[in-house]
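Can you read through this structure? Questions will come right after.
The complex appears here without one of its protein chains, the remainder shown in place.
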Amino acid sequence: MAAVLRGSRSLLGKWHNHVASVQVSRSMASKTQVGFIGLGNMGNPMAKNLIKHGYPVIATDIFPESCKELQELGAQILDTPADVADKADRIITMLPSSPNVIDVYTGSNGILKKVKKGSLLIDSSTIDPAVSKEMAVAAEKMGAVFMDAPVSGGVGAATSGKLTFMVGGAEEEFTAAKELLSCMGANVMYCGQVGTGQAAKICNNMLLAIGMIGTAETMNLGIRLGLDPKLLAKILNMSSGRCWSSDTYNPVPGVMEGVPSANNYQGGFGTTLMAKDLGLAQNTATNTKTSVPLGSLAHQIYRMMCARGYASKDFSSVFQFLREEEGQ
Amino acid sequence: MAAVLRGSRSLLGKWHNHVASVQVSRSMASKTQVGFIGLGNMGNPMAKNLIKHGYPVIATDIFPESCKELQELGAQILDTPADVADKADRIITMLPSSPNVIDVYTGSNGILKKVKKGSLLIDSSTIDPAVSKEMAVAAEKMGAVFMDAPVSGGVGAATSGKLTFMVGGAEEEFTAAKELLSCMGANVMYCGQVGTGQAAKICNNMLLAIGMIGTAETMNLGIRLGLDPKLLAKILNMSSGRCWSSDTYNPVPGVMEGVPSANNYQGGFGTTLMAKDLGLAQNTATNTKTSVPLGSLAHQIYRMMCARGYASKDFSSVFQFLREEEGQ
Amino acid sequence: MAAVLRGSRSLLGKWHNHVASVQVSRSMASKTQVGFIGLGNMGNPMAKNLIKHGYPVIATDIFPESCKELQELGAQILDTPADVADKADRIITMLPSSPNVIDVYTGSNGILKKVKKGSLLIDSSTIDPAVSKEMAVAAEKMGAVFMDAPVSGGVGAATSGKLTFMVGGAEEEFTAAKELLSCMGANVMYCGQVGTGQAAKICNNMLLAIGMIGTAETMNLGIRLGLDPKLLAKILNMSSGRCWSSDTYNPVPGVMEGVPSANNYQGGFGTTLMAKDLGLAQNTATNTKTSVPLGSLAHQIYRMMCARGYASKDFSSVFQFLREEEGQ
Partner (left out) sequence: MAAVLRGSRSLLGKWHNHVASVQVSRSMASKTQVGFIGLGNMGNPMAKNLIKHGYPVIATDIFPESCKELQELGAQILDTPADVADKADRIITMLPSSPNVIDVYTGSNGILKKVKKGSLLIDSSTIDPAVSKEMAVAAEKMGAVFMDAPVSGGVGAATSGKLTFMVGGAEEEFTAAKELLSCMGANVMYCGQVGTGQAAKICNNMLLAIGMIGTAETMNLGIRLGLDPKLLAKILNMSSGRCWSSDTYNPVPGVMEGVPSANNYQGGFGTTLMAKDLGLAQNTATNTKTSVPLGSLAHQIYRMMCARGYASKDFSSVFQFLREEEGQ
């Protein structure tokens, strides 16, 4: 895949200079129309933040009702991704999974059917980096530039414009991408070639899942051994056991306030979403022949939780899942 | 066990008042002799710090050569733990594992053979909390007080007096224990009843092991996916994947300086010691019927590493263990 | 431990000759009284089979009501293990776990308080082999012989006298033990020195648990991939995936008749008992520094199942546990 990518790039070298000059004009064209495809829980507040920053938004979603709120805020709503690509040369996509991305870009009504030469296409979905690379190759064939820019931070961060974007793609395009992404996020990190944004996101979430399950196991064991949970959290957090799940998002009810464990594991980051991201991590590990024993087991545990009724609870509910039920 | 402990305590209630008064005089008796048993890599610098703080030390070790350095610093060296207990009413023990502790306390030449009533016995070994509880019961029968006070921090922290002590035992004895432990450590944490010091230590190290293996897997996967390791560490450390192993003790050579990964995994905390602590975690989890899937797998991975030649390398060498060898 | 055992044996060499002669007379004393301690679900039918074979039984149990049925069949019921040992020189014990065994043998009313020199003590409990070895040393000090003889096969096999006994202990005592055990079992296997009976039992059950969970995962995956479960079982059973759990005790409802999966996972071998045996396997693995990654994960999975309401279901219900719930 990488070889193919490099090959096609060198073949398209001459054309690339042309894109570079187009890019400049695109970058100068700030505050001209921006396309937005995918108005779900995350896409909706993200598109609103673009509007707040003065960008005219042209949007579409397969569920027309998702578009109403944005339409009332002045966005123009079109029927298909192809229609959006026909009008805007900067497009952001925010979709649930790889097949949706493939369809929105390369489907019969997809972006690439009508994309303008020199367009900047930014995908903020969390998907397999191999798919990001395929989309980049397909976009390049049409004279467009594709970047992957998945986010960390949930609906709250999307609403407040405090997302973190991890961006992969040609470095010379990063400035143009950052101009838009900064309207929606507090951090915009350049990670490297196409797919590395996804890679960074997937890596972070795999380590997050491991840390969360590890924290849940550890807190549960400590409580069984007679330790007060608040005290144990304090000791861990000043020691080498410290991690984000122990000091910022502790999974044990009563240890911290303002986290899902304090609210019956409602809100936050759903177990089913974590299971999906761990599936991506597993796929990339398998494809690159990388050993990820804890990551793999974390995936299986979140998968089991989905099967046992925890699908929509926050992923910190693994503490509840592991803890023995009363009366046993 | 717990029931037995409670039972014997109430039976010994009257006697306990007597101990309390003895304790006061002991606490006032600062700078009188302190016993120290176990002069290994950790015990040696710990005992030296007691001497530095002006305490006359009476010591013993099964390896006589271990005692020489301390003897030159003015410590009195005796033959057996019983002999030490005959002379000192405050004794610290620092031993490799549970069987050694059982032997040093309850063996034929053990502390309890000659322990003085009201003595304070502090065990800084890392052992099974169930053994700590047994020792406490045995000590109480002889009119002495036993506390568990395992440490975190390695030989370096022991030398510089910067250890962290996690202390379990009767709360009214904590002040007396802290007076001594403060000579050897920067933090002295009270954790609860006897055994909770061990519990806190074991819990921390289990989560540490999980975080370290998780970090190693994640960094390896990220590198395979094309990410620069320093950049990946930076992203993790500002995100929810952050943990002590990613931000303070990164296992990937070249990411940080002054850590074992920068020195071919020499020094630090040996894989064999981590495997031992994870074995303790596993035992306590099994005994309390607690699910610790990641902790259990971490144990198995460190056990495999011991079998594959990593026993004496720092435990962050799991990165090297998981990473595919060149040329394959 | 082994060294200690060998040491004490050589010290007791002279005495051992004496035991040997006693042993002969004991073996000849067939159909004289046999002690039986522990009349639970397994012990009760086992003791009955001894009576059926013409042995006068002297029994005891901590729950007096457990003794009634046996008393009606002619057994003499005494108050304590010590009382039984005072009357019978061949005693079988069948108890739930290690602490019970320690208490029944070495407690204040235990067998060893009144055991006759030359007595044969056979423990059919499933416990830690290290405890078996301790009991053997303690028995030897009193001039008695201890053997471990755990069983495979459940209540049904106990009732029909079709148990398998795995026997550890001095080989010269095996004939005498087999005489009694053959009344209760179809197979009596000599495994080696004291503790190896337990070792064989624990090893078998660890591999059984791994095979069962593996079969459950595999059948579930195959069904999801569109295979008919009966056909998949047939293919596995004629291929290298074949195991006892796939061909004799298939966990998928509808594949076989006469197994717990055909009866809502009632009867059979309870999840909580499997979790206990896997805990023993884990302990022995930890103590011998043996890597058992799948055994360890199997333990954790059965422990999770106990916490999620599967404690009393047959251990093949792991298929149900792993299978995604309807409607998700």
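Per-chain numbering from 1; labels A, B and C assigned in written order.
In the analysis below, a contact is a pair of C-beta atoms (placed from the backbone, for glycine too) under 8 Å apart; a residue touches a chain by one contact, two chains touch by 3 or more.
Note that the structure is a prediction, hence the values are computed from the model and not measured.
Colleague: Counting the whole assembly, list the visible chains that the omitted chain makes contact with.
Modeller: If we consider the entire complex, the absent chain touches A, B, C.
Colleague: With the missing chain put back, one of C:S66, C:T284 or C:S317 would touch it. Which one?
Modeller: C:T284
Colleague: For the chain that's not shown, point to the residue among C:G192, C:P253 or C:G267 touching it.
Modeller: Final answer for the missing-chain contact: C:G192.
Colleague: Would you mind spotting which of C:S125, C:T215 or C:S317 touches the chain that isn't drawn?
Modeller: That would be C:T215, which touches the missing chain.
Colleague: Provide the residue numbers of chain A that touch the chain removed from this figure.
Modeller: 275, 279, 282-283, 286, 289-293, 296-297, 299-301, 303-304, 306-307
Colleague: What is the set of chain B residues that contact the non-displayed chain in the whole complex?
Modeller: 297, 304, 306-309, 311, 321-325, 328
Colleague: Can you name the residues of chain C that touch the chain not displayed here?
Modeller: So the residues of chain C touching the missing chain come out as 2, 129, 152, 164, 166, 187, 189, 191-193, 195-196, 199-200, 202-208, 210-211, 213-215, 217-222, 224-228, 231-232, 235-236, 238-246, 248-249, 281, 284-285, 288-295, 297-298, 301, 322, 324.
Following the convention adopted for this analysis, only the chains that are shown with their structure count from here on.
Colleague: At the chain A/chain C interface, shared numbers over all numbers used: above half (same) or below half (different)?
Modeller: The interface of chain A with chain C is built from mostly shared positions.
Colleague: Centre to centre, by mean C-alpha position, how many angstrom separate chain A and chain B?
Modeller: 42
Colleague: How far is the middle of chain A from the middle of chain C, if each middle is the mean of its Cα atoms, in Å?
Modeller: 53
Colleague: Please set out, as single numbers or ranges, the residues of chain C touching at least two other chains.
Modeller: 297, 304, 306-307
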